[in-house]
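Every protein chain of the complex appears in place save one, which is left out.
On to subunit A.
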Amino acid sequence: MKAGVIVFPGSNCDRDLAVAFERAGAQVKMIWHKETELPDDLDIVGVPGGFSFGDYLRCGAIAAQSPITRSLIKHTERGGYAIGICNGFQVLTETGILPGALMRNANLKFICKPIDLKVETTDCDFLSGYEKGQVITVPIAHHDGNYNVTDEKLAQLRDEGRIAFTYLDNPNGSTGDIAGVISKNRRVLGMMPHPERCVDEKHGGTDGVAMFRSLVDSVVAA
């Protein structure tokens, strides 16, 4: 199982994400944003958290136009796996790979704390290690995590079972309490909370482990 982690100027969770993949048994390659092609043999591409390009214009907007991101779009169109966490989620929505947009938190504050999430579906290789309805605790750390979709799109996401996680106590004003969504083919996950920040006892929790492990297991079994 081979994972790639894209590094933009201003990414700061890239190494944590690499460690989370490695712990789950993946071989990880770091990929600088100026590369024009992803290696062909990658099973999954991770878009890490941070402040790519200083959050200029809109969070993730400039990264979404990076050369490597064009290759990421092709990878997802071919049915490749991808995960975008925090700023990575913002990048995935800016590219249109995932629906919606992430706006400034409703209370205008940067929020950094562990938070309870409800697992809304397990019909996804990232989520099959959890139980539907399970509550997990994962840290959030963002200023722009207020997920915005139209009512029609929200209804569609619900119908198609594409809401991955909801907040038990909505911290940022997100529509439908949404903390993470998956793509139509269920192979791309975007989420504001940081599962890579809870994969070790020393992190204060290990609820993120199941996500990386179930993904690696699914890919290896396939």
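In the analysis below, contacts are C-beta pairs under 8 Å (C-beta built on N, C-alpha and C of every residue); 3 or more make two chains touch, one makes a residue touch a chain; residues count from 1.
Keep this in mind: contacts and distances are computed from a predicted model.
Participant: Assuming one chain is omitted from the figure, identify its UniProt name from "4Fe-4S dicluster domain-containing protein", "Phosphoribosylformylglycinamidine synthase subunit PurS", "Urea transport system ATP-binding protein" or "Sugar ABC transporter permease".
Facilitator: Not shown, but named in UniProt as "Phosphoribosylformylglycinamidine synthase subunit PurS".
Participant: Out of A:94, A:120 or A:177, point to the residue that touches the absent chain in the complete complex.
Facilitator: Within the whole complex, the residue contacting the unshown chain is A:94.
Participant: Looking beyond the chains shown, say which of A:106, A:135 or A:155 touches the absent one.
Facilitator: A:106
Participant: Go through subunit A and note every residue touching the omitted chain.
Facilitator: Contacting residues on subunit A, toward the hidden partner: 57-58, 61, 65, 93-94, 99-101, 103-108, 146, 148-149, 173.
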